[in-house]
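For this depiction, one protein chain was excluded, whereas all remaining protein chains were kept in their positions.
Presenting chain A:
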Amino acid sequence: MEVVDHGTPSLENGQTDKEVEENANVLQFMDSMDAYLTLIHSLSSTLRRGWLELASARHSMGASRVNTVLLDHTSHPAATSLLVTQDEGKVDSGKPHFTLCKWASSSDENSLLGEKQSSQDKLHPQLRHRGSTELCEEKTSSENKASREVDDPVQKERSKSLSMFGTLVSPKLRAAQLSFEAALETLVEIVNMRSEMLCAFDQVNMKLEGRKDEK
C-alpha cells in the first residue's frame, strides 16, 4: 500500500513549498476577484428590482407620498448596522470581517435571536414527513409560533421604518424594502470578498517585489 507523506518539502512536479504557496495566493486572488465581480452583478440585479418596486410604489401612492421630504430627520440610531472584527485566526492579517446585524436597534437579543433562527432554518429546512401527521403538525405549529414570536420585533422594526411614508403603504413599497434588505446582504458579502481580494493581492505583490529585489 502506498503511503503519502504530506510533510515533504517538495512536490511531485518539482515545485517547492514556496512556489506552491505563491500559486495558492494567486489562485485565491483570482477566485476572490471572480467572486467579487459575480456578487456585483447579483447586486445590480437586486438593486434594479428594488428601484422598479420603488417606482411602482411611487406610481400607486403618488410622488408626494414617497419623497425625501418625508425622511425622518430627528435623532435616531440605525436599526441595521455592522459588526466589524479581525479575520478569524489571523490577528495580524489586517483583514477586517464584516457581519450584518439587521433590525438590531430596539431589542438586540430578540433580533439577534431572529437572525440566528433564520440562519438555522436555512441550514436545516423543515422536512415534510408522511405518516405520524399529528405529531408532525403539533411540532410544526409550535415551531411556527416560536418563529412568529421571533419575527414580530423584526416586522415591527420594518413597519416602523416604513412609517415615515404613512401607516397604509403600498405592498410594492414593502417589496422594495425586502429587495433593499437583500441588496444589503449582498453588499456585506462583497465587502468581505473585497478585503479578501486585497489581502491576497498584497501577498502576491509582496512576492513579486521580493523577486525583483533578489534579481
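Some observations on this one:
In the analysis below, contacts are C-beta pairs under 8 Å (C-beta built on N, C-alpha and C of every residue); 3 or more make two chains touch, one makes a residue touch a chain; residues count from 1.
Definition applied: contacts and distances are computed from a predicted model.
Matching "DNA replication complex GINS protein SLD5", "Protein ROOT INITIATION DEFECTIVE 3", "RBR-type E3 ubiquitin transferase" or "V-type proton ATPase subunit F" against the UniProt entry of the left-out chain gives the name "V-type proton ATPase subunit F". The chain not shown here touches chain A at positions 29, 33, 36-37, 40, 43-44, 47, 50-51, 54-55, 66, 68, 71-86, 93-96, 98, 101-105, 157-158, 161-162, 173, 176-177, 179-181, 183-184, 187, 190-191, 194-195, 197-199, 201-202, 204-205, 208, 211-212, 215.
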